[in-house]
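Before we start, here is the structure in question, set down as structure tokens.
Missing here is one protein chain; the remaining ones are kept as they sit in the complex.
Each chain carries a letter (A, B and C) given by its place in the written order, and its residues are counted from 1.
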Amino acid sequence: MIIVMKAGAAKKDRDEVLRRIRELGYKPHVIHGATRDVIGAVGDERGKAVLQSLESLHGVESVVPILQPYKLASKEVKKEASVVRISDDVVIGGEQVVIMAGPCSVENEAQIIESAEAVKKAGAHILRGGAFKPRTSPYSFQGLEEEGLKLLAKARDLTGLPFVTEVINPETAELVAGYADMLQIGARNSQNFALLKRVGQLRKPVLLKRGMSMTIQEFLMSAEYIMSEGNQAVILCERGIRTFETATRNTLELSAIPVLKGKTHLPVVVDPSHGTGDHHYVAPMCYAAVAAGADGLIVEVHPDPEHASSDGPQSLKPKKFAAMMDKLRLFAEAADRKL
Amino acid sequence: MIIVMKAGAAKKDRDEVLRRIRELGYKPHVIHGATRDVIGAVGDERGKAVLQSLESLHGVESVVPILQPYKLASKEVKKEASVVRISDDVVIGGEQVVIMAGPCSVENEAQIIESAEAVKKAGAHILRGGAFKPRTSPYSFQGLEEEGLKLLAKARDLTGLPFVTEVINPETAELVAGYADMLQIGARNSQNFALLKRVGQLRKPVLLKRGMSMTIQEFLMSAEYIMSEGNQAVILCERGIRTFETATRNTLELSAIPVLKGKTHLPVVVDPSHGTGDHHYVAPMCYAAVAAGADGLIVEVHPDPEHASSDGPQSLKPKKFAAMMDKLRLFAEAADRKL
Amino acid sequence: MIIVMKAGAAKKDRDEVLRRIRELGYKPHVIHGATRDVIGAVGDERGKAVLQSLESLHGVESVVPILQPYKLASKEVKKEASVVRISDDVVIGGEQVVIMAGPCSVENEAQIIESAEAVKKAGAHILRGGAFKPRTSPYSFQGLEEEGLKLLAKARDLTGLPFVTEVINPETAELVAGYADMLQIGARNSQNFALLKRVGQLRKPVLLKRGMSMTIQEFLMSAEYIMSEGNQAVILCERGIRTFETATRNTLELSAIPVLKGKTHLPVVVDPSHGTGDHHYVAPMCYAAVAAGADGLIVEVHPDPEHASSDGPQSLKPKKFAAMMDKLRLFAEAADRKL
Partner (left out) sequence: MIIVMKAGAAKKDRDEVLRRIRELGYKPHVIHGATRDVIGAVGDERGKAVLQSLESLHGVESVVPILQPYKLASKEVKKEASVVRISDDVVIGGEQVVIMAGPCSVENEAQIIESAEAVKKAGAHILRGGAFKPRTSPYSFQGLEEEGLKLLAKARDLTGLPFVTEVINPETAELVAGYADMLQIGARNSQNFALLKRVGQLRKPVLLKRGMSMTIQEFLMSAEYIMSEGNQAVILCERGIRTFETATRNTLELSAIPVLKGKTHLPVVVDPSHGTGDHHYVAPMCYAAVAAGADGLIVEVHPDPEHASSDGPQSLKPKKFAAMMDKLRLFAEAADRKL
């Protein structure tokens, strides 16, 4: 870390800072500047947020961290890209751009089977569908819960598609992991650390969605939570951040793809359905995400969006999804990937 | 809700919308506009988010909700301001501006006792202190857990101050409620619906912090989650939102006080410590919050901020806290309140 | 517009609203709702922002606009996509994805000539370069001014590339228009209405950059300013918005491409250099922008970025730019466009 002293700070203030740096196990190094001193604290600062407390010392203007605070998720620690195995046939992070598709919520047997068959036919690799639903309103449909998991498993049996579904409570995480091939942590739970630790203890891949107001660094720290409990199979999902713009439901930050690729070895996928909130914008954002280097996409597809219990406006109909997939193949090839 | 049709939408599209509105239990009402039709759907739309799915219909441009989606939290349902009882001596929402103060984390017995005595002496009404800590890094101090709760109870016995502490997991909510006088839901868990439901089932007042990227409406929906489970004793806490500005840790939105007061009967308090992240700015923001009509404040006070395990830079020393309290009395009087 | 009355508003308040609606030239239409009345004001509300003032009336809860406030820029008024002619050889908005490239600032003759030749060789269609520079600091390099324009004209003579350069002051707009093939309005001047009007009176195409905190609707209103003065040759440029994320200089909002394409007939181009602020992220964002449907790109290229007077960190070296262009061709083809 770099400790910036105030202009004209007293020598005794500086000496106290030096003493505290040593006390905390770092080696201080003073640079006498034109108008103020700057002190480098040499030592591995990861996991030592406590150094930030030096900002309370007299004469200190600011404390500037130099190292990123994550380790296991960092490319500095593991250089080669991680490839996460979801099933016998499907891995994320390899040559193939992996497509996860299906309805927002599992509503009934016919709906999930029809969805699974349609997305499979169009070329999707993984089925998505919510059984436990985190809804903004307590009066909205909260999901079929275990019954929904059973229907997803049935759809998997029929189509061969592994499935990903959301976990919303540490108490039911194990139940969900008993059915699902991949566990999803939703945006609203992206800093629910109790939940992150629990899925870190399970042995199922985790699709971690970025929180609505999460920086890239915090996103990687949430991945680090899961990894530090022993589960390295984490896939990062950009799904839009909250900004002032209201023309879309969220602002899909596609530059997060190259930024994350520069910092971590974990695979990065994109959710253009939640990222835009409007089915008209889903296809162009799918193409753009793959062009920018995404390892996969998660797309909402519903056979009858006007009657969907949730997220109808952002769901593609199967026919539109199939057309999107056809065109997506061309962009995957241009990106030197396959679908 | 108002359904706005596209300019030049076909009659059959409009008829389908009318049919669906009736099917969903509303009465449609068409306004023929200069360039397009607008359809009002009459009926209580609260708890009927499903109407939004009409956006997927052909010919529909947008669906505009008219009613707020919350009921129990709404001033329309309960006009008089709610007063929440915390202990025999302390209520929030009455004439008194209630001050909650203490360290971010409980670190050891001496620290919490010293803090409690200091804030009591300066005039605080409730002790705050974290036993279960939600930390951005898995490598940071995670709190003393139940041992911390016991120390808080000891401080309460010694000083007579009731205490508020955070709940981070549905599995340990009951344990925390066994010790605490008020349960805090932190900003990162403000849309952890499993946790909101759990504290809604307990019979302890809840201090609900606003999430970092939560709109006022979503904030009230999270309160509604707790209330819809039977617990009406909810206190709303503005603690800063995330914006582009980095000069402060968050952007404390004091206009949220009058905005909330216009929409809900629940008490509103402010956390200037997290709201600014810098102890230099805490006192002016305390004065401003009370001037704007806050029912209380929650302030971080630590006897030795330079050695704090968390949030040192934003903690006041007891002496500064006492000086702030002295001046705050004048602002409380100007606001026709007492401290 | 829709006027939402408060629950329980008095009949005389509603009558006053009806009177005012008629007075302003609209036809009111009341919908009696379950808990409140909603009044539709029928009539073309574009250009009548004054209706918003009804929010001040007693008993009114809110006023919700239905129509977009722009006309000339709207797709409703002109359905077919606009094609803007820049020179004999170059049009924007047609089949070709148009590439504008060059240094941030014109620094000297050698630099601009070398840049122009390099980007021409790699396949760019338009040269970019700043002569009048809007800099955040008064102590930063402010541009070569007219001397810079002359050097740009020289580079055009040598390479045949038309050029785009920024206008920052109504007083020098005509001077710049005397040299340039296209006038750029920068992000910081995107709501400098005096400047927008001036370039609207000139007869040169305008590249209008989106402001850092501009909504899509405000962006189109700024285009409308130019168009309402008689100049229809406007090209919209998404260049990143300001959000809480600091990993990139701005947040490039690629979903703005399909959103704008749904609302306006004007061509849409993307600036990934300012949008990300880091040359590492420029190429993936170029590919993504074209995949999402952009009509062109504006890219900073500098022969010696480490010595650039401005924007060095986000400038590509000519060799990297050429490599990007080669790969971009594949994405343009996948998008059914040519480069």
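As a working rule, a contact is a pair of C-beta atoms (placed from the backbone, for glycine too) under 8 Å apart; a residue touches a chain by one contact, two chains touch by 3 or more.
As the structure is a computational prediction, the values presented were derived from the model and not from experiment.
The hidden chain makes contact, of the residues B:254, B:269 or B:339, with B:254.
Among C:5, C:66, C:221 or C:290, the one in contact with the hidden chain is C:221. Where chain A meets the chain that is not shown, the touching residues are 2, 4, 7, 29, 31-36, 38, 40, 42-44, 64, 66-67, 76, 242-244, 246.
Mapped onto chain B, the interface with the missing chain covers residues 213, 215-217, 241, 243-248, 251-259, 262, 275-276, 280-281, 284-285, 287-293, 327, 330-331, 333-335. Within the entire complex, the positions of chain C that touch the omitted partner chain are 20, 46-50, 52-57, 69, 134-141, 168-171, 188-189, 191-195, 197, 211-213, 218, 221, 224-225, 228-229, 242, 279, 305-310, 312-313, 315.
Keep this in mind: only the chains that are shown with their structure count from here on.
Among the chains present, the centre nearest to the common Cα mean is that of A.
If you lay the C-alpha trace of chain A over that of chain B, the rotation comes to 180 degrees, to the nearest 5. Centroid to centroid, with C-alpha atoms defining each point, chain A and chain B lie 26 Å apart. Rounded to whole angstrom units, the spacing between the C-alpha centres of chain B and chain C is 38.
Listed for chain B are residues 242, each touching two or more other chains.
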